[in-house]
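What follows is one structure encoded as structure tokens, with my remarks underneath.
With one protein chain removed, the remaining protein chains of the complex are shown where they sit.
Note that the chains are named A, B and C in the order they appear, and that numbering of residues resets to 1 at the start of each chain.
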């Protein structure tokens, strides 16, 4: 019974209220009409599939960001949190967030040299670290962001 | 030392004087010019390759038999003994010998109903039974005989 | 269903369960409840031991050696073939080709049986419920040859329509490739009836038996199919092993698939003579240890008897379906009348992946996602399902644990 409730605690840590809220009501959801950059993220193993739309101005400011697609609570919430975070930022700063989220989730530095940001709400994702098989769900949108900004316009797969 | 000499005994039983003699000086060796039936036997795993030539008269008598090719002592001796045995016999009797030799070597009846013949010199092959990986060498020429008489003119493989 | 005979098989199953070391461990602080055998099954101790003993006492390369170990290895490998021929009632051991899995078996048929003669205008027919392994090889083949891939539809229950198939099977069709049991939905297809129809039109039929062989008695002569394919790792044997059963006359006429050692009689630069069946299709050193293990797995199954296993699983599947259907907001996917082993479902609007994680945290292993059957998911308009699949070692306790864990998932998301 002890382990039972401990394990439920872990689960509550993964599915925090904030995550469930963003999963149920994703922000900036839907296709963006005038888009300058986009990328698709596929997690072939669980069927998550997101498309991220960015509008990047001449001065490298992200003036609009949306996503659409379907996925598990973790991937949708992570995408939703992403849109809230990066809207209005410079692409450079957005990539710093990308690197910080990947580091938070995997312990691997995606950027060099690393910059440590205060992740704010994004810290709600940290429960995912205890669930290695779900890390790819949480990073999916972020990898798509990286790909969109670098204009590879590619499909990113997190297998 | 006991096992050593026992194992040498087994080997002497396999490589009997008669076998070594036929291996060194195979009888009826060489291509037969006017042949009515022939077949090839291949043991792909050790490179034995024999071709058997038969002259079968209208009354089904085997009036000539030769073989050529190369192989280990067991397969060459067995082929040589075959030619000595079946020369002048009816094809039916030759097939009886085929069945008896296969039975001697494998314990499996190749004919139905079985006929038991006195195998004479062919009994020298019985030491092969103790060497399962060599049984196919000893049966190779006999399978070729079976194939030649049945006019399949095929390559027989003993894998 | 909970009637007279329900007790006995369940008792048997807990005995059988004892033979599977992997089932006796804790996962996340809970006893493992393994409901993912459709993806890959666990191995009885007898299989694990057979592989180990083989490696410790009998290993050498097969077919090509005079020394004792080579002879032992060859005997062990070839006797697995005899056992498998017997298990599926092939008329001859030469009809049993060893491959690396169902996928390899199907690709072999596509490339070696179909590709040399297929041309534009020809058709390959499959169904809408196939595993990707019985779709993609045919798509690739059609791209290579200009032939057309035609797909027989399914209904809401997850069953094919025999009269539609009857209409599809015209003279343009060069092969009909069909699952015996669907991995995503559990549907048992009316393969005997379909083969009967195909026969009258001279159309060869390949059955993908990956999900059938571990659960049902399979008799290829009774089915009268031309090709039958399955995987060792789904029938309690090792990964990296598979079988292609092929009718001898068809295999005989096919060119080899891969070139290499063992599949030849003679090699010279002027020309090469291929070996006899089944060796013509077994190029290179085979998975000797794997097939020794598969032979042991088949022996294990034969000792229990497929009829008994089938009966036990049938009752357990009915129990599971009933228990699941009582859960609030559950939607069962795959509701054909004749099913085996598998139940797919959606729980409320919780993504299957989340369901899987929550169950895993309670020790319950199920599979979630598209199950390599994306067209099925597309048909039902869902990204994937949660799928619980049974094998001989599962019991009602496993089902009860599944149901309890699903209630917990419901609670977290509400």
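Note that a contact is a pair of C-beta atoms (placed from the backbone, for glycine too) under 8 Å apart; a residue touches a chain by one contact, two chains touch by 3 or more.
Everything numeric here is computed off the predicted structure, so don't read it as measured data.
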Just list which of the chains on display the missing one touches.
A, B, C
Tell me which of C:186, C:286 or C:334 is the one touching the absent chain.
C:286
Quick one: say which of C:100, C:321 or C:343 touches the chain that got left out.
C:100
Tell me which of C:21, C:146 or C:305 is the one touching the absent chain.
C:21
Options C:117, C:163, C:249 or C:268, residue touching the unrepresented chain:
C:268
Interface residues of chain B toward the undisplayed chain are 3-4, 6-8, 10-12, 14-15, 20, 45-49, 70-74, 76, 131, 133-134, 137
Please identify, in ascending order, the residues of chain A that touch the omitted chain?
42, 44-46, 132-134, 155, 157, 159
Spell out the interface residues on chain C facing the chain that's missing from view.
21-22, 25, 27-28, 32, 34, 36, 39-40, 42-43, 47-48, 51-52, 55-57, 59-61, 64-70, 100-104, 106-107, 110, 131-133, 135-140, 149, 151, 231, 233, 238-241, 255-256, 258-264, 266-269, 271-272, 283-290, 353, 356-357, 359-360, 364-369, 371-372, 374-375, 378
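As a convention for this text, only the chains that are shown with their structure count from here on.
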Greatest contact count: chains A-C
Roughly how many whole angstrom separate the Cα centroids of chain A and chain B?
76
In whole angstrom, the CA-centroid distance of chain A from chain C equals 37
For chain B, jot down the residues that touch at least 2 other chains.
none
For chain C, residues contacting two or more additional chains
none
